[in-house]
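So that we are looking at the same thing, I have put the structure below in structure tokens.
Yeah, one chain of the complex is gone here, protein chain that is, but the others are all in their spots.
Chain naming follows the written order as A and B, and within any one chain the residues start at number 1.
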Amino acid sequence: MFGFGKGDTNALTMNTAHPDSLLDTSAQDVIGKPLDRVDGPKKVSGQATYAAEYALDDVAYGYLVRATVGTGKITDLDASVARAMPGVIDVITDYATFLRNPQQGGETSAPTQGVEDVAYHGEIIAIVVAESYEAARDAAEQVKVTYAPGEGRYSFLAHREEAEKPSTQQIPPHHKQGDVDTAMAEAVHTIDVTYTTPSQNSAAMEPHASLAVWQDGALTLYGAYQMPASDKLQLAKSLGVSADKVRIVAAFVGGGFGSKLGIAPESVAAAIAAKRLGRPVKAVMARQQVFDATVRRSNTEQRMRLGADADGRLTAIGHETLVSNLPGEDFFEPAGVATHFLYEGENRLITHDIVRLDWMLAGSMRAPGEAVGLIALEGAIDELAEKIGIDPIELRRRNEPREDPEKKVPYSSRALIPCLERGAEKFGWAQRKPAGTDRRGDWLYGIGVASAARSNMLQKSAAKVSIDGQGKAHVETDMTDIGTGTYTILAQITAEILGLPLEDVIVHLGDTDAPPGAGSGGSWGAGSSGSSVYLACEALRGQIAKAMGVAEDAMTLKDGRVIADNRSVPLAELVGEGMEATGQIAPGKQEQLFNQASYGAHFAEVAVNVVTGEVRVKRMLGVFTAGRILNAKTARSQCLGGMTFGIGCALTEELVHDPRNGKIVNRDLGEYHVPVNADVPQLEVEFLQERDIHANPLHAKGLGEVGICGAAGAIGNALYNATGVRVRDYPLTLDKLLEGLPAV
Amino acid sequence: MHFTINGQSYQAEPDIRTSLLDLCREHLGLTGSKKGCDHGQCGACTMLVNGRRINSCLSLAVMHQDDEIVTIEGLGTPEDLHPLQSAFVRHDGYQCGYCTPGQICSAVGMLDEVRKGWPSHVTGDLDAPRFNDDEISERMSGNICRCAAYPNIVDAIREVAEADGTVDIALRQTVEAGA
């Protein structure tokens, strides 16, 4: 994959700061601009091709069969009726190979396989394959499965006392510093409260889909995936084939939000069926199956303790979280991840423990950790401010740390307070009224604030950039664009550094035949894959300079021309038969030497109906910093999306597990309430200028998730300000508010 | 069976159970219309049938043999975009793009409903619907966008409605009803 004959590889490990960026010295002036998406015309005209839409000959339709018990062992699977139905080709089982659980993001091993012992209600156990979708769907319902029912653990409340400490994941599960109990006892002001959040579903609009085709022993899978490079390894291991026999294509992905980080059950089912049949098989999960058998954000129970001195300076922070997951699954929702570094405080206790339940897999959903963790932390900060009687922004200002309060390393860049101050000014924070006092007709109004923080991560990522004889650049990486804007920003980075008009850059994504990219997840996509493209372009600049016969820094690239030495030569004339280079970025010591994170401040105004308790978000503003903004338009959209996720998280989204068998009760978009257009006002987003030289050569930090971090907390705090009632059990649905509302 | 889609004639023999959506996606190569839920709960499949926006997933193909059907492919191409399509590009009225064809078809139908003077849930005086952002949001609430481009979608639609006279028509109706 690397070492192309005529190219070279420019590899960088971020061990030291990278103070100079070509993006600052280049002349094309496209970086950062609010440019339209390069893939936009395709998307708006229905010409963008998603996984299930590749036109292959002789495709058979697969429909997945689910287990209908909470736990148990399959004792019989009678497919005779289904098989005999018109159009049905086969009913295929492979208990050992089928995926029990989807895989978590970035893993290089197979996920848990083996479906004969049913681990959760809705687990995928077989696939019906037919000549038509309609025949397959009908037959799937006629597969008769008999189970020896198991004894399951289905109730979080019933088993919460049996929580166990998980292994280290993104963060260690437990962190103890000083003595929180003693500090709490000695504190002047204390808060000791418990917030709860429910299971949630990413609910990307495109259901998980795989179109599998084998040729000469090699599998091509057109799939809906965020991270093809690792998905390919997961798929190869699951199927027992070598990785070089698997190719994943995910050129367009209809949203992911974490749910498509790892492979899901339909991939292996489709691949097995396609192999057995010797023809392509398309398996698209029904929406209900996406709810049942992909991945959820874990519910959380978060005990939040804050102790402060008379001036509101924190002396103790305790954030103890209970989450849930299947037995044997290590992932825990890291609700305390931002609590580690957001505020000052010498005594700290941040823990995560897993309650083992026979519910569908818990894994990543947009901003795992912060999205729900900041509900508790920012809610508790708001409660503390109220208790002390100082402004919540002032309280945060007083607890602004000068360095990471645990690791004692500096922040690479941190503009939390400027975000809060800018937001306060823009939103009219000074007009905030005492809780429960702003009544307008039948509506109570309130405003709230919360900090946003999301750790910045860099992942290993590679890309190849070539320049053809016409002077056009081609970017190739298996990185994806799941709506994030990758096509566009990679084109902008390339155009900027190589001095090309944007339309002369062609970006090819989502094909594992290309160099392995970071994938889309954890907000690392732009920084990681963008840096790999940067590095490839940097190498190409060297090649161009050499061809021009000048020093690199004596050369200006602009509008497809190379300008140096009083000459202006079309790039096409210099590249000969073409140039190419590969860039590769990898995380290094900068991660340990600096605390890197994106920051922001959310401001929300809500109205609460005094009769019904209905809550409507009236206004919302997010002010963010995330290093260099690569495209002001797509960056803003990322934040709009995050903030809207926050609205759903705060007000409506709750995945309900039946306490009798763990099954998802509200398993469709009619009853799992993601926000609709009418739930979302014209949100405002502003970015403050920032560069982060410790993050990567782009000086950009992650942006895909910071918009959700704290958003729900700001709404919760606004709701308190409106009503004077603090509800800590999310989502804040009207049934929980009724009791605290004024009598009618 | 015979169908007229985007002004073109198609012959197909799908299963009697085939939805209008699956007819287009699986039999006619028209994959622009998307399947997000298959139950009328997301709007990604929205098409225009005899000028009205509907959920094509909740409609049997066999029942539409005499209808004029327009899908996203019939509104415009990348080289020749419909005004709403280009407004969605300009305003970034999408992210992943999966709900987008449905949003745009829905917006086309919705603006026509506004021009006909149809009220909505948020209309104060049902005789005189105004045209504003709340109206756009309410009327577009049958199209879920999980990436949540809603504010940009509203911007895009408002811009087109102002340019194509829909706003003026709505205002005129309001004035007439008031008079």
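Just so we're on the same page, a contact is a pair of C-beta atoms (placed from the backbone, for glycine too) under 8 Å apart; a residue touches a chain by one contact, two chains touch by 3 or more.
The criterion applied here is as follows: contacts and distances are computed from a predicted model.
K.L.:
Looking at UniProt, which of "ABC transporter permease", "Secreted protein", "2-oxoglutarate ferredoxin oxidoreductase subunit alpha" or "Xanthine dehydrogenase family protein subunit M" names the chain we cannot see?
P.N.:
"Xanthine dehydrogenase family protein subunit M"
K.L.:
Report, in label order, the displayed chains that the undisplayed chain touches.
P.N.:
Touch partners of the hidden chain, whole complex considered, are A, B.
K.L.:
Tell me which of A:V143, A:V507, A:M620 or A:A678 is the one touching the absent chain.
P.N.:
A:A678
K.L.:
Among B:C24, B:I69, B:M110 or B:C147, choose the residue that contacts the chain missing from this document, as touch is defined above.
P.N.:
Answering carefully, the residue with contact to the hidden chain is B:M110.
K.L.:
Which of A:H208, A:R667 or A:R728 sits in contact with the chain that's absent?
P.N.:
A:R667
K.L.:
Write the list of chain B residues that the hidden chain touches.
P.N.:
15-17, 19, 38-40, 43, 46, 52-55, 58-60, 62-63, 106, 109-110, 113, 116-121, 123, 126-127, 137-144
K.L.:
Since one chain isn't shown, list which residues of chain A touch it in the complete complex.
P.N.:
66, 68, 86, 121, 134, 137-138, 141, 288, 442, 611-614, 616, 651-652, 656, 658, 660, 663, 665-668, 670-671, 673, 675-679, 733-735, 738, 744
Going forward, only the chains that are shown with their structure count from here on.
K.L.:
In angstrom, rounded to a whole number, how far apart do the mean CA points of chain A and chain B lie?
P.N.:
Distance between chain centres: 29 Å.
K.L.:
Which residues, counting only chain A, touch chain B once they are in their complex?
P.N.:
Where chain A meets chain B, its residues are 36-37, 39-50, 52-53, 55, 61, 87, 132-135, 138, 202-207, 252-255, 257, 284, 286-287, 482-485, 633-634, 636-638, 640-641, 643-645, 668-670, 674-678, 680-683.
K.L.:
In their shared complex, at which residues does chain B touch chain A?
P.N.:
14-15, 17-18, 22, 25-26, 29-39, 41-42, 44, 71-73, 75-79, 81, 85-86, 88-90, 92, 94-101, 104, 122, 133-134, 136-138, 140-155
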